[in-house]
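What you see is the complex with one protein chain gone and the rest in place.
Labels A, B and C are assigned to the chains in the order they are written; within every chain, residues are numbered from 1.
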Amino acid sequence: MEKMSVGVIGATGMVGQNYLRLLKDHPWFEVTYVAASPRSAGKTYAEAVAGRWVTDEDIPSAVAGLIVGDAGNIEEAEGKCELVFSAVDMDKQAVRELEEAYAGNDIPVISNNSAHRWTEDVPMFIPEINPHHTDIIPFQRQNRGWNKGLIAVKPNCSLQSYLPAVYPLMAAGYAVESIFVATLQGVSGAGYPGPASIDMIDNIVPFIGGEEKKTEQEPWKILGSIADGKLVNDDSITIAAHCNRVAVTDGHTACVSLQFKAQKPSLDEIVAIWRAFEGEPQQLDLPSAPKPCIIYREEQDRPQPRKDRDAGKAMAISVGRLRECPLFDIRFVALSHNTVRGAAGGAILSAELLKAKGYL
Amino acid sequence: MEKMSVGVIGATGMVGQNYLRLLKDHPWFEVTYVAASPRSAGKTYAEAVAGRWVTDEDIPSAVAGLIVGDAGNIEEAEGKCELVFSAVDMDKQAVRELEEAYAGNDIPVISNNSAHRWTEDVPMFIPEINPHHTDIIPFQRQNRGWNKGLIAVKPNCSLQSYLPAVYPLMAAGYAVESIFVATLQGVSGAGYPGPASIDMIDNIVPFIGGEEKKTEQEPWKILGSIADGKLVNDDSITIAAHCNRVAVTDGHTACVSLQFKAQKPSLDEIVAIWRAFEGEPQQLDLPSAPKPCIIYREEQDRPQPRKDRDAGKAMAISVGRLRECPLFDIRFVALSHNTVRGAAGGAILSAELLKAKGYL
Amino acid sequence: MEKMSVGVIGATGMVGQNYLRLLKDHPWFEVTYVAASPRSAGKTYAEAVAGRWVTDEDIPSAVAGLIVGDAGNIEEAEGKCELVFSAVDMDKQAVRELEEAYAGNDIPVISNNSAHRWTEDVPMFIPEINPHHTDIIPFQRQNRGWNKGLIAVKPNCSLQSYLPAVYPLMAAGYAVESIFVATLQGVSGAGYPGPASIDMIDNIVPFIGGEEKKTEQEPWKILGSIADGKLVNDDSITIAAHCNRVAVTDGHTACVSLQFKAQKPSLDEIVAIWRAFEGEPQQLDLPSAPKPCIIYREEQDRPQPRKDRDAGKAMAISVGRLRECPLFDIRFVALSHNTVRGAAGGAILSAELLKAKGYL
Partner (left out) sequence: MEKMSVGVIGATGMVGQNYLRLLKDHPWFEVTYVAASPRSAGKTYAEAVAGRWVTDEDIPSAVAGLIVGDAGNIEEAEGKCELVFSAVDMDKQAVRELEEAYAGNDIPVISNNSAHRWTEDVPMFIPEINPHHTDIIPFQRQNRGWNKGLIAVKPNCSLQSYLPAVYPLMAAGYAVESIFVATLQGVSGAGYPGPASIDMIDNIVPFIGGEEKKTEQEPWKILGSIADGKLVNDDSITIAAHCNRVAVTDGHTACVSLQFKAQKPSLDEIVAIWRAFEGEPQQLDLPSAPKPCIIYREEQDRPQPRKDRDAGKAMAISVGRLRECPLFDIRFVALSHNTVRGAAGGAILSAELLKAKGYL
């Protein structure tokens, strides 16, 4: 199979760098275009990120020499790539317009930005949970008069630490009523430079701007359905989140208490459901789909971010400490890698899903 | 006023060291005796802790030259002190017997050890919450045939991060039904050496052995009452705890969601209640009583362990982020210093309370 | 004694905050004026630093309500203060001119900024080492036509970890030829926000821009003498520095190997020299002078930043591990608090020296 040519816009920032790292040697996609602000345009990628390449691995050699385009000038991307991953960092209205412009020019957009998360005809994917939301794409194209273009987004990274562990229980027939979740989130979730080191040494910060609302509400869209050509939220689950920043590089950990609506599975059954869970990405054998998707750890003190974040090439969800809860039915700890599963990796998996289903 | 002579048994460990640090220049108590295991007995205190003095401040000069006694030999303490703070670290049955032997020899015991926490006639103090539990002392003495002796204990450090913030609301007439609490606890809570550094660098550990049960159940005794000469638990509050160890030296932070039973105060009223709160320690002007007891921080990202743990000489409770909760009535963040308020400092405040009320 | 009224210009940044914290309850100085950029001017100080007060202690209540002046408008300071501590952060030429303008308006300036460090008639004080450099002030005033005004600066914080431990040996007659120094510097040395937390978690950064040159050359001026109305450098000591940033909040640690020129004291004699050392600040009993100035730790693993940085109200120099060196004569570890001794505290001590000697 010939590889599909892809671009990364907003390629010089931390999220963009992560895309490039994860797309290195990808079996389906090949990075042929990078774009950033006019300040970087015209330089080689290596020149453009000199002194601000923050990723632990080195710049992939295949992109180091690419000439950086101006992300705002869509014509520069034409003919150079068949898809863009968007990691642009601008005000929301500008992002919405820019991403729509790419899509309108027949270049599908998979975005890390939050600008289009609540747009009614834009799907927000956790590919194991709502792969059927690809069905909105024909409506999206029809609404907007797009031909090959489309826009799809990924949700906030905090969700990905716990929602993929909750969903299999729902899929097995156990409706969920309420979730308490307290997160301990790694600093990379704030981008670069993110929190000052003096605020994180011998400290935690029990606040992340806007994060609790996203953690509580974005699941409603992801768990929703399509009706009348629109994504309709399912807000039947009530979620209360306490979000904390801790001195961890990568990895978001979630302490979850969960109340079922009616039927309640046994603890053994829950572990069995998790271990057997396969979403459409696993069934389609997508390149970035972790197998297994959910890893249940028997140790009493796992999952832990440094030890478990890289499981399944940093795409698996690690879960442990399943036990009864004095207030709700069950409680457990769940964890995923925020900049891979929760960001660039999740977006790449979404692109793989769209490609496998013929939308790209 | 002449100072009361006090001893510290288990004086060479981390908790014992904290007692000595906090009792330095105490206006009521003077350390005249230290005891530890037979291995240390006979040495000067400075010799006994050489190479294992882990407290940041230096050994108080007044105790450096004291000859260490054998904690197991009660006769050595006789005549040397009128009270002992117990930080012994042995199996629970041995601790119970040793502490009873001191009390039986007319030496009151204020203990950090958990051995007597569930003994029916032993009070477990958070002095601002249950100062009236001193009333159990006459029954305790009568039950056991003790004259001047007594035993009082302090609860687990994790409680002290959130229960002192919950109690004033109850005292103001707002009964509490349920509490969700997720804690982020400093490593000093595990004693010395405590967690290995390799387990805490770039990591959190979402498990602390036995901690969640203590966090959920010890409040029942503290909030209980005295009936028929016994402490009777009040388990009308249901608490669910998720306890985590984080890379913080000192300071336990608690994320709390709280449901009232019936009447619910406004957010403004809650802040007002906290700010006005005085317990008996404040009213009696006890030397270690923080004034104010509860500090409400207006900043959106406080309290934080490094910035707030030392408030009120590390005896105050810092609270912040009070807001509505999607599931329960309210949520907030609370914090206290685990080795001062939550351990040696809390025990010293208990001793001050007992002394002020004539039990010592 | 009536307190002298002082101002802090550049009062809203991290260094300015430190000045205000350290000047709280100062016996000689009272903060009566604060100034910052035009953006802050006109607000109360509390308003101006809302959301960017980064110091662990709260804003001193005495300054919270002061109206912030425009640091660039010297007339605003007139009549409000008799001295300013400068923590302005601008390009060097602008700083030089601004500080000279204050001094020209009869307002002496004690500065944290590096702009005037190499100006020939401006003294750079480590008050225990070169208190006699106050003698340059009459020349400075004469050169510039100033009456009551003057400018004095403090050197880079990295020096203060090791030079105050080296100087007493020189003062005792043991000339020093060469120094190797490797520093492990806390992140607060970089101001706020300073290094990104993701760069410091599970990491060190073996580079600090410009720091090695300052560490190697500023001692030449401090150890120099006055000739023909100018400060003349003494570059007879050769210093080679390796500067590293480590995950420590406050405290710079220096590993030092030292070669004497001729005579070499014994290890015991060196410890005795350190313990006996008194500089003019100690002899004059200046309020911020630590007594002792140098603390020699006998433990094999001290000094350590968290345990020793606060010694002597964070103004003392802690030294340990004195031993023979296979290459040079001796080696040892020295440590001081970079934002107190190495910055605002050192500057305040310089002001005290100048005042005690009649220059203010």
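Simple rule for what comes next: a contact is a pair of C-beta atoms (placed from the backbone, for glycine too) under 8 Å apart; a residue touches a chain by one contact, two chains touch by 3 or more.
Keep in mind the model is a prediction, meaning the values are calculated, not measured.
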{"item": "Of B:Met200, B:Cys255 or B:Ile270, the one touching the omitted chain in the full complex", "value": "B:Met200"}
{"item": "Touching the absent chain when the full complex is considered, from C:Arg275, C:Arg306 or C:Lys357", "value": "C:Arg306"}
{"item": "Chain not shown: contacting residue from C:Ala64, C:Met170 or C:Cys255", "value": "C:Cys255"}
{"item": "Residues belonging to subunit A that touch the chain removed from view", "value": "51, 56, 201-202, 249, 299, 306-307, 310"}
{"item": "Positions on subunit B where the hidden chain makes contact", "value": "54, 187-188, 192-202, 247-249"}
{"item": "Absent-chain interface as seen on subunit C, which is shown", "value": "178, 180, 182, 184, 199, 201-207, 209, 216, 238-240, 242, 244, 246-249, 253, 255, 257, 300-307, 320-321, 325-328, 331, 333"}
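Everything that follows uses one rule, which is that only the chains that are shown with their structure count from here on.
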{"item": "Groups of chains joined by contact, in the absence of subunit A", "value": "one piece"}
{"item": "Superposition of subunit A upon subunit C: rotation angle, C-alpha, nearest 5 degrees", "value": "180"}
{"item": "Copy pair subunit B, subunit C: interface residue numbering same or different (half cut)", "value": "same"}
{"item": "Approximate Å spacing (C-alpha centroids) for the pair subunit A, subunit B", "value": "43"}
{"item": "Two or more partner chains touched - positions in subunit B", "value": "201-202, 249, 306-307"}
